[in-house]
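Shown here: the complex without one of its protein chains, the others still in place.
On to chain A.
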Amino acid sequence: MASTLATAKRPLLSLPFLSPSSCELMPLTSRRSQSSYRRTKQRLRVKPDASFGPSMTQVQGDHIVYNPPSSAPSVYHTPAKFLPNDDIRRSLRTDASVTHRNSTDITSPNETPGLKRYHLNPSDVLEIRRLRTSDPLTWSRSKLAKRFDCSPLFISMVCGASPEKKEMQKQVLEAVQSRWGTKRRMAREDRKLRKESWGRDC
């Protein structure tokens, strides 16, 4: 009697074995029975994709269905641009055979690369070098890049940091890293390893 009282306290909906259609030991998933067979079958009867059927332009006879599964393209398929001029496949691969979307309406993640300006002259380069060696603390790469309106990469191509600045930067980095715990250190190492695996493609 005590057990029946305890079950009565629970909501009835959470106890599916009380429903009349299923026995006690049945799993919670629904089972197909005679009454539900037709409905389940109807749901499984999916209309085939349009690419499987014959297109309007093709004749209604024997034809080849080419519908490869979605997957990364193989690297052994050389793009037409990479084929040498004397390769016969270059002329065979026309625009009709390539079905990718028009590349102009795909957005680029970063801004479209502008044209190179070449606006700095040798005197500017000398000035960059003088500033960076005389006061490396004030004139960092980013500040120099901002002042001369070029990229930080260009600054590093023009002149390297002085050894004292490098030593100072190394000490700063060590001080920061000494505060890292095990988790952060391991996460950073894992990130580095993952980044290396991009180049191996695995």
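Operating definition for what follows: contacts are C-beta pairs under 8 Å (C-beta built on N, C-alpha and C of every residue); 3 or more make two chains touch, one makes a residue touch a chain; residues count from 1.
One rule holds for everything that comes next: contacts and distances are computed from a predicted model.
When the unshown chain is looked up in UniProt, the name that turns up among "DNA replication complex GINS protein PSF3", "Methyltransferase domain-containing protein", "pyruvate dehydrogenase (acetyl-transferring)" or "Large ribosomal subunit protein mL44" is "Large ribosomal subunit protein mL44".
Only one of A:Phe52, A:Tyr66 or A:Phe82 touches the absent chain when the whole complex is considered: A:Phe82.
Against the chain not shown here, chain A presents residues 72-73, 75-84, 87-89, 100-104, 106-110, 112-113, 195-196, 198-202.
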